[in-house]
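Here the complex is missing one protein chain, while the rest keep their positions.
Per-chain residue numbering starts at 1, and chain names A and B are given in the order in which the chains are listed.
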C-alpha cells in the first residue's frame, strides 16, 4: 500500500466550518420517520412500494454511517435500523457529531422541534453560532404590537447582533423571478396590515419578502439563500439563481451565499465569478448525491473563484446527515483534486491551499469568525 | 485476464423490459433514409456535406452493430451499408431483436408504417404489449360520429383495456408550460367542434390535449410523456419537465413516466424523488449519446430513487436501435456501477439489485406485467 499523500492526509484532517446546518432530532421516532427523512423532495409519506434506503443517500448512510454504529460497511437497512434504534437521538449525536471533524457550526434556527445552537455545540464539542431566518423574523414582527417595519428592524437588529448571518427561503415563497427591489414604506405598511389580518403565518407576500431582504442587506452580515433542490413546495425552475441577477446588482458588499444549488451549480458558480460578494456552497446536494457527489463538487469548481466556495452539510433531522455531509465532501474533494494533481493539472500544494479555502478559510473570513484554530 | 465479476455477468445476462419502443422498418429503403434516421433532431434531409454516420450514434452503430452483420467492430460506413443492404428489414430484425436480450416490449403504436406489436413479438421471440398514444385516440374521436368526449372515452376504454399504458406527445404540441388542469365539458365540446371543422388532424388544441391527459389519469395505467430531446418540431425549452409540476400535483396514484429527458435528466430525477408516482427513463438519449451515454446514465442515478428508474430504447425505424439501446445501456450501467463498487461506495450485491430494479422489476411492477421470468 502506497503512503497516503499529503493532500489525502490534509483532506482527512482539516477541521471544517459547516456554514449552513440545522438542528438534529431530539425525540425518538419510528423507521418510517427515518426513511422519509432520507427523501428531501417529497412532502408526502413514501409510497408502500418504496424505501428511503433505496437511493444514493440511503446507500451512503449504510456505507459510511454503519461503522459508527459498530456495523460493517453496506450493512442492510434492517440491521442499520435495529442498531440505530438501540440508541437515543442524543446518543447518536454524541457519536456522529464529533466524527464530522467540524470545529464550527452555523445553525439556521428557522425550523423548530430540533436541537438548538447550544445543544449542537455541547454534543459536538465544537463552537456553534446562529443564522437568523428572515421569514421567522417576519412572523415575529407580524405578531408584535405596533408598526410592522419598526418591529422587524428591532427584532433583526437584536437577533442579528448575536448572529453571524441571515437566511432567506424566498425560494419556497414564490421563487426568485420578478421584482426584488426595496418596497416603499407605505407599501410595506399596507402589506403588513393585510398579512396580519390573515393571521401572520407562512409569509408569502412579495412586498414583505422584499422588505426583509433589504433589511438583511443593511445588517451587512452574510445573507444565505436557499437555491434549487429542496422539497416540492418550491417550484424548482423558479429557483434558478440567475433570476437573482438584478437583485445581486443592488447588494453592494453584503456577502450573498447561494446554498445547495442543484441543478443550478454552474449558474451559481458563474454568479460567484460575476460579483465580488457572491458565494456558493454544495450543502444538501452532496448528501443526496451520495456516490455521485464528486461530480457535483467538481462542477462547483468550474467558474467559481476558489475564494468564493464554502462547505456545509445542511444536516437536518437524522444526525447522520451532519456527519455524512463532511464524509462525502472529504471523499469528493479528494477524488476531484487528486485527479487534478495526478494529471499535473494542479500542484499538490495548490490543492491543499484550495481545500483550506473551501473547508474553513473563506467561511472564517466572511462570517468574521476570527482566527479560529482548525 | 481477470474473471468477470458477478456484477458484469449479471448486467450482460439480465432480461430487459423495454418499456418504450416503436416499430422498426418493414420496407426497404436507401442509404439516405438510413443516415437521416441516425439524426433525431433534424426534420429536413441531412446536408450534402454531412453524414449521419459522423455522430455518436453513427459511431456506436458501426461499433456495436457491425459484428451482428459479420463485420469487424468499427467497420466503415460504406462496408456497413453494403452488408446491411444485403438483408431485408425483417431479416435484420431477426438478427438484432433477439440480440437485445429483451423479454418484453412496450410498444407505442402512435406512428404508422412500421412493425406492429405482433411483429415485434414474432421477430424478437419476446412478449409485446401496446401503449396507446393519446393524440391518436383524439384523432380517432374527432373522426367518430357524435359527441367528441364520449367517443374519446369509449375508444380509450376499449383500447386501454388491452394496453399496458398511455403516451402523450404534448411536448410536440405546445410543450408543458401553462395550465394543464381538466377543462370543463362545455369547453371540450366547443374545442372539439372547432377542431373537427379544421379537419381533425395533428391535434394542437390545448383544451383537447388537457382533456386527453385527464382521461388517461382516470384510466389509471401508467402515462408516459415525451420529455426533452426529440425532433425540432418541439421547442426544447418548453419541454423542461419542471413545467409539469402543477400537473403532477393533480395526478394522484397514476404512474407518470418521463421519457428520454435530455438535457433535463437532473430535473426529471428530482421529480421522481418529489412524487411517489413519477418515474424516469433514459431511452432515445442513450442511443444518441453513444460513447457518452454512461455519463447520462450516471446522472439519472442522482436524485431519482432506485425504484423509480426504468429502461427503454425508444427504438424506431432502423432495427439496430432496438438492439443498440440495450447494448449501450448495459455498457453504461456497467461502467457506472463497477466504478461505484470498485471505490467501495456501493456493495456489489446492492449494485446487482439496482440493475434488476431498472432493467425489469420497476417496469414489471408499474405495468403489472405479472411475475414475468427474466
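Note that a contact is a pair of C-beta atoms (placed from the backbone, for glycine too) under 8 Å apart; a residue touches a chain by one contact, two chains touch by 3 or more.
All values derive from a computational prediction rather than experimental measurement.
Enquirer: With the missing chain put back, one of B:19, B:39, B:121 or B:224 would touch it. Which one?
Expert: If we include the chain that is not displayed, B:39 is the one touching it.
Enquirer: Who touches the missing chain here, A:99, A:180 or A:301?
Expert: A:301
Enquirer: Can you tell me which of A:267, A:281 or A:320 touches the chain that was removed from the display?
Expert: Final answer for the missing-chain contact: A:267.
Enquirer: Which listed residue, B:122, B:214 or B:292, touches the chain dropped from view?
Expert: Counting the whole complex, the residue in contact with the absent chain is B:292.
Enquirer: Write the list of subunit B residues that the hidden chain touches.
Expert: Considering the whole complex, subunit B reaches the absent chain at 39-44, 46-47, 49-51, 54-56, 59-60, 63, 73-74, 229, 231-232, 235-237, 262-263, 288-292, 295.
Enquirer: Even though one chain is hidden, which residues of subunit A still touch it in the full complex?
Expert: Touch set of subunit A with respect to the missing chain: 240, 242-243, 245, 266-267, 270-271, 273-277, 298-299, 301-303, 305-308, 340, 343-347, 350, 354, 357, 365.
Note that only the chains that are shown with their structure count from here on.
Enquirer: Counting in whole Å, what is the centre-to-centre distance of subunit A and subunit B, each centre being its mean C-alpha position?
Expert: Roughly 37 Å separates the two chain centres.
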